[in-house]
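Have a look at the structure that comes next, please.
One protein chain is absent from this view; the other protein chains keep their places.
Let's turn to chain A:
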Amino acid sequence: MTVTAETGEGPRTRNGARHDESGTGRRVWHPGWVDVCAYDALLPERGAVALVSGVQVALFRMYDGHVHAISNRDPFSGAYVLSRGIVGTRGERPIVASPMHKQAFDLLSGECGDDPAVRVDVFDVRVRAGRVEVYIPRGELAGSGEISEPVTEPGANVGTAPGADVGTEPA
C-alpha cells in the first residue's frame, strides 16, 4: 500500500473542484464531489486527513469498509487532530475519540457524545472506482468554517482525562 506519492510543491489537492479567489481574499468553493485519495490509502479502523482545498477533512475507514468524513478540528482544543483519534463504537454508533482529551464524536452526526451542545461538521463521502470522494457543500468556508457550535470554556478540559499524557514527562 502506498499513500499518494504526489510530489508536493505547495498546497495542492488532486481534486477537480474549481475555486477562485474572491476579492476579499476569502475562498469560495463551487459545490461538488472532490477526489481525495485511493481507498487503499486508508488503513482499516484508523483515520487519515485530507486537505481539500483548504479544508481539513478527517477520513475514517471502518471495519465494515464504510468511510466517514468529519472536520479534522477538535472543537475542544482547537487543534486539527480528530483524524488521529481511535475509532470504535458506542452502542451501535461509530465514533472517534479525540486524541486530545478523549471526547467521543459520532461519525454519522458529528455530535459529541460527552457534550451534546458541541458538534463537528460531517461531510458526505463516497468511494468510486477505488477512489474516495468528499462532497464539499456550497457556501463560503471562511476561517475554519467547520465549527458549528461554540467552543466550550477555554481550557475546561485540559488535563481532565485520567492518565492522559498532556505533557510528556511531568517531573
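Note that in this section a residue touches a chain if its C-beta (ideal position, glycine included) is under 8 Å from a C-beta of that chain, and two chains touch if they have at least 3 such contacts; residues count from 1.
The criterion applied here is as follows: contacts and distances are computed from a predicted model.
The complex appears with one chain absent; UniProt names that chain "assimilatory sulfite reductase (ferredoxin)" among the candidates "ABC transporter ATP-binding protein", "Phenylacetyl-CoA:acceptor oxidoreductase", "assimilatory sulfite reductase (ferredoxin)" or "L-lactate dehydrogenase complex protein LldG".
Residue A:Val36 is the one among A:Val36, A:Ile70, A:Val120 or A:Ile136 that touches the chain not shown. Contact with the chain that does not appear here is found for just one residue of A:Ala48, A:Val122 or A:Ile136, A:Ala48. Remark: the residues of chain A touching the chain excluded from display are 1-8, 10-14, 25, 27, 36-37, 41-46, 48-52, 54-56, 59, 62-63, 73, 76-81, 84-91, 95, 97, 99-100, 102, 104, 142-144, 147, 151, 154-158, 162-163, 165-171.
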